[in-house]
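Below: one structure, written as structure tokens.
A protein chain is absent from this complex, but the other protein chains hold their places.
Showing chain A:
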Amino acid sequence: MSEAIQDIRATAFRFSTRAALTHIVLTLGALIVLLPFYTMISLSLKAPHEIMQQTGGFMGAQELFRDDFCVKLGNAVQDCMVNPIIYNYTTAFEKAPLLRYLLNGIVVTVSIFVIQVIVALPCAYALAKLRFWGREAVFALVLFCLLIPVHAIALPLYIMLAKLGLTNTYAALVIPWTISVFGIFLMRQFFMTVPDDLIDAARMDGMSEYGIIWQVMLPTAIPALMAFGIFSIVAHWNDYFWPRIVITGNRDLFTPPLGLREFKGDADGDNFGPMMATACIIVTPLIVCFLLAQRRFIEGITLSGMK
């Protein structure tokens, strides 16, 4: 009897060590991932001297400090005393047209995603559900394209766009990304789990193949589309490489990551407070989107099919 209880205790104990270990590892991982964010938020709240001397903990002392730039403009010193948080965030919006950049970011990422879906769904449907000559070869090509890194084709792409006179336009930011092999692959895998009977039922009901894609496949694929949407939007919202290449002069077309550059390498040195404030503002939309879509996102990743 007592042995049995000991046994139970033993198993319970063993189980909890393992769980504890798992949690320690996960916590460490989470800390490593979150540390840069912590720094980013912390710096966006502090005054410049606190940032330089690395004092003030997370929030800083929140004392008023003198804004040198304001003084240089000839204002009285007491008019130029500012609160660090207010200074950092207002400077972020004043020094660069941050709202414009955010808007550009939205236009670009949303256009990319919408066109990607318009291209990927019919492709994925054909690859998953239609029988045609060469289907396997086409799918193998899709898999092959997954292996090509963006940077490898950046130069030819740039040259083509330049020849077409499309550099420094929204089109240059959007067009190269409209065909997403990853999207085609992901949706194709999802469509494979949709029962053939459902498609046949739609055909019996009189839907055309495109009707089936938009009226049957699209609604059933929402979880997978959400997952793809998050991958796509995060990737293109945060992309620094491509916009940096094709947007050379026109600041009106800057996307948010390009906006960050405005705070770098000024004559009066780096201005970390406003820069981190900008970074915070840039990532906020993504975090909000993710929190809103979290459950659907995880459903989509596990690709839980029908039934």
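Operating definition for what follows: a residue touches a chain if its C-beta (ideal position, glycine included) is under 8 Å from a C-beta of that chain, and two chains touch if they have at least 3 such contacts; residues count from 1.
In this section, contacts and distances are computed from a predicted model.
S.K.: Mind telling me which option in "Carbon-monoxide dehydrogenase medium subunit", "Maltose/maltodextrin import ATP-binding protein MalK", "Sulfate adenylyltransferase subunit 2" or "Energy-coupling factor transporter transmembrane component T" is what UniProt lists for the chain we can't see?
M.R.: For the chain missing from the view, the UniProt record says "Maltose/maltodextrin import ATP-binding protein MalK".
S.K.: Check each of A:G74, A:G134, A:P156 or A:P219 against the chain that is not shown and name the one that touches it.
M.R.: Residue touching the chain left out of view: A:P219.
S.K.: Have a look at A:H49, A:R66, A:R203 or A:R261 and name the one touching the chain we're not showing.
M.R.: That would be A:R203, which touches the missing chain.
S.K.: On chain A, where is the contact patch with the chain that was removed from view?
M.R.: Within chain A, the residues that touch the unshown chain are 195, 197-198, 200-207, 211, 216, 219-220, 222, 306.
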